[in-house]
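Before we start, here is the structure in question, set down as structure tokens.
Here the complex is missing a single protein chain, while all its other protein chains stay put.
For chain A:
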Amino acid sequence: MTANRLAESLLALSQQEELADLPKDYLLSESEDEGDNDGERKHQKLLEAISSLDGKNRRKLAERSEASLKVSEFNVSSEGSGEKLVLADLLEPVKTSSSLATVKKQLSRVKSKKTVELPLNKEEIERIHREVAFNKTAQVLSKWDPVVLKNRQAEQLVFPLEKEEPAIAPIEHVLSGWKARTPLEQEIFNLLHKNKQPVTDPLLTPVEKASLRAMSLEEAKMRRAELQRARALQSYYEAKARREKKIKSKKYHKVVKKGKAKKALKEFEQLRKVNPAAALEELEKIEKARMMERMSLKHQNSGKWAKSKAIMAKYDLEARQAMQEQLSKNKELTQKLQVASESEEEEGGTEDVEELLVPDVVNEVQMNADGPNPWMLRSCTSDTKEAATQEDPEQLPELEAHGVSESEGEERPVAEEEILLREFEERRSLRKRSELSQDAEPAGSQETKDSGSQEVLSELRVLSQKLKENHQSRKQKASSEGTIPQVQREEPAPEEEEPLLLQRPERVQTLEELEELGKEECFQNKELPRPVLEGQQSERTPNNRPDAPKEKKKKEQMIDLQNLLTTQSPSVKSLAVPTIEELLSLVSSQEDEEERNHRQMIKEAFAGDDVIRDFLKEKREAVEASKPKDVDLTLPGWGEWGGVGLKPSAKKRRRFLIKAPEGPPRKDKNLPNVIINEKRNIHAAAHQVRVLPYPFTHHWQFERTIQTPIGSTWNTQRAFQKLTTPKVVTKPGHIINPIKAEDVGYRSSSRSDLSVIQRNPKRITTRHKKQLKKCSVD
């Protein structure tokens, strides 16, 4: 119960409070809404009346709407008017008077003027002044920038800074100031003056100068006209030559050429009649041209046209003729002048022609037959051939056979080839004999020759094919059996000069292979006991060694160590003093034996150690040691079974292996015979520059500036002095004044400007005024 009552009382209280609040609100609202319209107020009143109907706590609000007893100046009500009272209205009399207009105007002016704002506080004003002063000063000072920059970049500054005057006046100036004093001098000068000779500049007399200057107008005009004419003629000629050059017609050119030739001939004839000496000279010239032609091989069948014709020659008669023509021309041009007999010469020529007609296959064959150098050989064989044909054709095959037999001594498997060749040679000699007989009857020799050459060609073709087949079959054999060593033709023949010491049973092709060898000892052991002879053979046949599983492509960069050390070197035949004849002969006779003995001895001495293998092993170790190490973070037994004999799985190992970044390639990567230490020389590094100085961003830039030595050891004295001049030099015994505007060519001193600003802060430009204003507004 009590609780209930309590609650009720509380409620009542709150209600009372609410009610108490209301009138206040009302009052406020009333005061606020003074300017509101009537209707609204009436509505308010109504609401109030309604609210006060329930009786309790009713309050009468004081409102005065009409005249009351108590009227005071403080209680003026403005109700009803709805407008503000304007001051001007008060002044206005009942009837308007003109005299008050001025006062009104003044009043309005006073009203329009706002109140004066508060002055800024001191600090702010000072700050603004400072800012403005800074800007101004910066502007003033900026004119010094170029001077400062120049002085900074100057190679040398000499204090006190003063303008240098040209110390030495030119001698002419000195002379002009000089006057004759002694009587002798005066006399001489008088003489000079009298004769109008120059005194100071003695090159030309005034008369001469005048005459030089004079060139009559006519003369000048004539000269100009002449020059113009010459220029025009030249241009015409050039245009003509250009046009003619552009003509593509072959016929035209042929005609022109022929015409020229004829003309030349005619002229020559004339010349011969008129002036034999000049003609002789001309003849020499022609001869020279012929020689040039002979040297240049222009009419050989090596040109593009000739080659195309050579292809066509087989089918096309015309082409053949053209070819013949060219060849004959060539022959004519390349003819030697001192010839014994015409027929022999001609034959030689035909021989040449044949040589030229023969395809390359023939040369190949010859090379195969006779030895290493095809070029040498070709010329040699041709020489012998020619000689043989001139002397005795029958001798030739024997000669050839002899050569072949020589080669046979070296190379047995070439036998088949050789037989074929012999056959070929025989046929050839036969043909030559017939040709000789043909030569006796000159008529129709051309055709027969042609046919003969054709015959030879066909023969050769067949032969070369046979040879090729033979080769292939032999190769196959070699590869299948693998024991027959193929002789390398590229290798030069002199075998004796190769030091025996260098020939080792195991042959190493590349570094990798050698490494493999080093790893697999058993392989090594298998190789080692081989006899030396076989080792040699295997060395000579590096490319088709039977037990090499795959042919590795040699890297071009890689230099084979073995080759490096086994390079053949020419030996000195005799080392004794060559003047002593007996000694020389003695040495040369004993040489071979001595050498052999020596080699044997050396071979025995170095039988045990293998220098190359040791070196490569060392190098491998060095490379391994310098490589960055991988980090293995695998924990055995983590996430799987662990224990003795159990290894973590490969996958896991791969997952937890941190690979070290690959360093730069070693300097000795491609140098098998060198180990270069890659370690840093820290003692030397202490002396090196380790911080880049200011304007440089990359060390290459800086390095470039310190590459020239400045010491006197490397430079001339002058250069050394210039390179080591101090940046700043102060003259002793001089006062060094601060730099002034006058020194650098400015008129007003900057100092005064600055001081003016500081003392008179009112002198502020419009811009600064604006700034000030902005600050004050804020």
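Everything below uses one rule, namely that contacts are C-beta pairs under 8 Å (C-beta built on N, C-alpha and C of every residue); 3 or more make two chains touch, one makes a residue touch a chain; residues count from 1.
To be clear about the criterion, contacts and distances are computed from a predicted model.
Chain not shown in the complex: UniProt lists it as "WD repeat-containing protein 46", one of "Ribosomal protein L14", "Nuclear cap-binding protein subunit 2", "Vacuolar protein sorting-associated protein 26B" or "WD repeat-containing protein 46". In the complete complex, the hidden chain is touched by one of A:I125, A:A310, A:V623 or A:L671, namely A:L671.
Between the chain not shown and the residues A:R181, A:K273, A:R690 or A:K727, the one that touches is A:R690.
Within the set A:S99, A:S142 or A:Q707, the residue that contacts the chain not displayed is A:Q707. Residue positions on chain A in contact with the hidden chain: 153, 170-172, 175, 201-203, 497, 499, 501-502, 559, 561, 564-565, 567, 569-572, 575-580, 591, 594-595, 598, 602, 605-606, 609, 611-612, 614-615, 618, 667-668, 671, 673-677, 679-681, 683-692, 695-709, 712-719, 722-723, in rising order.
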